[in-house]
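Apart from one protein chain that is not included, each protein chain of the complex appears where it belongs.
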Amino acid sequence: MWIEIAHFSTLIALMLAALLLIAPLIGVRWQRVVWIRVARQAAFMICALLTLASAGLIASFLNHDFSVKYVAEHASLKLPVFYLATAMWGGHEGSLLLWTWMLSLFVAIAAWKHWKTHPVSMPWVLSINGGLLLGFLLLVVFLSSPFERLLSPPADGRDLNPLLQDPGMVFHPPFLYMGYVGFAIPYAFAMAALITSQGDSEWILATRRWTLFSWAMLTIGIVFGAYWAYYELGWGGYWAWDPVENASFMPWLTGLAFLHSVMVQERRRMFKTWNLFLIITTFALSLLGTFLVRSGVLSSVHAFATDPGRGVYILIFMSALLLFSFGLLTAKSDQLRETPQLESPWSKEFSFLINNLFLVAGACTVLLGTLYPLAIETLSTAKVSVGAPYYNKVFIPIMLGMLALMGLGPLIPWQRASLAKLRQEFLPAGIIGLLGMVVAPLIGINHLSGAIATGLILFVGTTHLTDLLRNTKTRMSRESLTAPGAFLRLVTRNKRRYGGMLVHLGTLVMVAGFVGSGLFQEERDLFLAKGDSMRIGSWSLTLESMEKTARRNWQADEAVIRAERPGEATLTLRPQKRVYSENSQPTTEAAIHSSWREDLYVVLGDGVKDGVWAFRIYRTPLVAWIWVGSGIMVVGVFWAMLQGRRLQRRAP
Amino acid sequence: MNGLWKIVLLGVVMAILLLFALGLKNDPRDIPSPLVNRPANDFTAPALEGDQPVRLSAHRGQWVLVNFWGSWCVSCVAEHPYLMELAKQTKKRTDFVMLGVDFRDNPDSARAFLARHGNPGYAHAQDPEQKIAIDWGVYGAPESYLVDPNGTIRMKHTGPLFPGWFEQRALPLMQGAVK
Partner (left out) sequence: MRLFSPLLLLAWLLVMPGPALAELRNEDPTEAMVRHIAKDLRCAVCQNQSVYESNSDLAKDMLNVIRTKVAAGEQETAIRDYFFQRYGDYIYLEPTTQGMNTLLWSAPFIGLGIGGLALWLAMRQWRKRTRENTQPVPTNTAMQERIQKELDQVHL
């Protein structure tokens, strides 16, 4: 019953999406506002209908309706309720519906929020999003329907992939999709700006909060994914440079480039074409990310099961969209009347451009590394792999350059700076940074990139703190405030600037985490019998006993390990090796003790002979800094967004 | 400079799309083997049935089809009828033998597999730790290699052999060698 409601509401949404695509065009062509109003109502209704459809699919899961093929393939009677509801996005079909539902939600919000403020762009925004929704709904309805019934329903389902039965699954895909989908709105505004040849008016104000929001969601989604991979996959790492991970990373990089360069357009009304290019590219890469997983072109650990018809449709849809977008950009860019003027390369404008150069070069590197194996395979008979070592060698230098540029941010002025002034501004920070690089090897950071990163962290940190201190002092003397009062006034008055600086500081924390975990991880592979102990770092681990445990849909071997470190309380770690009842492949559940200094990570391997088990133990310094740093970043972005709202309200 | 970026941009976009279009035909699991036209690595391993160990070099002078399989492998079930038929069909040929390598498997389940799906009658080598399989560059099952009378691998087939494979793929090679 529920699934039919879901199916029918999706079908109606499909028809309304066609209306959403066409009605605004009629409205614009014949100057009839009523058609645009119709489109707006259609956008609201599509959102309502797809909400119903998603609810219907979730209800089918909760009711254990195994006559629905998708439910039968992704759930079982034993699956806990928590995962039952989230199994909705456990496979290709359902996750595509989730994607489309989110898109419809954002379109409805855009149609509601920007209706009055952006009358010129609105018809085009609605129409373009109508096209996107139509494209996705066609895919959902005809090529990957989650609503199909089985003629002879099984008594029990095939269960959700054990790796997906995890809290990570609950959060990672929705946040990631929110990030991807969120860029659809700025994209539509950018396209509207191109169509109406108004490259510098409405779209920037409209999209500022959308891009910040989407980028924040993408950050959360990516970091959740990394964290999930870290504790679930049991290999002690968090980022494998897998094609699908790369696919989420590329729009993150170009989106970040946009967030910086759009400030130049706001301030100086320059680089209009470039900004349009960046936002279109960001959305195009988001789509690429969604599609790479589903078309079967690239192989990946995360890939969904694929079939060729779907791949062809996705390719046609992508081609239409990309050629339309970039074609329009090249055709219309000359009409944007761009006359960039630059007083000096020693200016904030130019530093943003170099920042963009590095970020885009980084994104291109990731794209190249992702597509290169595909190119080689397609154009010759050979087959190559491009794995983590490649990115570590090529991408890290580029990102170190990025990090250095970040230090310029707060202290370099707009328009023009005198070299003498710059020298004076950056001398202390530069000295501290260089000192850091020299001292780093002496305190054990004996890797070139690690030492450089350490110095750069100090450099960037110093310039940011200098700026904070100086501006707080100015406010203290100007407004006769106490230091905390002045600081508070400073960061609340200009949320956008200090939100941005908070993001930078979060990045520094993350980079410290990358250096610690990437360069100083220690591993041990060994066999332990009951009572045996081993050492890693200053830890001493003893295998106390082996136990058997079971839950509803799995049973496991569990090692009880006592971990001690001089001067600290003793811990008990319980790594497991689980076998799920519907799946023969055992999964590992690592036991992790996390602290600010280092993570202790214990993986239970195979039992060798009676009572002797293989263990893999990692000691990874500073991993926690990555999660904390990303949290600081997200807080920074939201802080910056608060100001967006104030500006928005006052804007005409 | 002003028009150049447009050409470059559209060129790159179209190149990527073209790559995807061509790439749809790729099988991401198919890895070309560099072992083709190289001497096959000899192996001697206990047989699945009987005490006589299985040795590849014992078949020098004959074409040998080496089929890697396991009772855990789903596609092997699909392939099995053709192997049965091929074994029957080529039983009288003196220039062609088949060998199985049962890898990552325990002998009892492998024997149970043969009992259930039929026993084609040729010898199977046991490779529980997939030492032979790795030595032969195997990464999945089923995979088959055709070794010529001089002990050189002449062809690799990834995935189940299809009906008519022998006539379409193996025979041309074998006859070419005779000439």
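Quick notes on this one:
Letters are used for the chains, namely A and B, taken in the order the chains are written, and counting of residues starts over at 1 for each.
The rule is simple: contacts are C-beta pairs under 8 Å (C-beta built on N, C-alpha and C of every residue); 3 or more make two chains touch, one makes a residue touch a chain.
Bear in mind the structure is a predicted one, so any value in this text is a computation, not a measurement.
Though it is not drawn, the left-out chain touches A, B in the full complex. For the chain missing from the display, the contacting residue among B:Ser33, B:Ser71 or B:Gln126 is B:Ser33, taking the whole complex into account. Although one chain is not drawn, the whole complex shows that of A:Phe8, A:Trp115 or A:Trp235 it is A:Trp235 that touches it. Only one of A:Ser60, A:Ser248, A:Thr365 or A:Asn553 touches the absent chain when the whole complex is considered: A:Thr365.
By the touch definition given at the top, subunit A reaches the unshown chain through residues 200-201, 204-205, 233-237, 240-243, 263, 266-267, 269, 299-301, 303, 339-345, 348, 350, 353-354, 357-358, 360-361, 364-365, 368-369, 372, 376, 382-390, 393-395, 398, 414, 494, 496-497, 523-535, 538, 540, 542, 566-567, 587-588, 606, 643, 647, 650-652. Interface residues of subunit B facing the missing partner chain: 1, 28, 31-35, 38, 104, 129-131, 133-137, 139-140.
Just so it is clear, only the chains that are shown with their structure count from here on.
With centres set at the average Cα position, the gap from subunit A to subunit B is 41 Å.
Within the complex, the subunit B residues that touch subunit A are 6, 9-10, 13-14, 16-17, 19-24, 26, 28-29, 31-32. On the side of subunit A, the complex with subunit B involves touching residues 277, 295-299, 308, 311-312, 315, 318-319, 322-323, 326-327, 329-330, 333, 371, 374-375, 377-379, 381-383.
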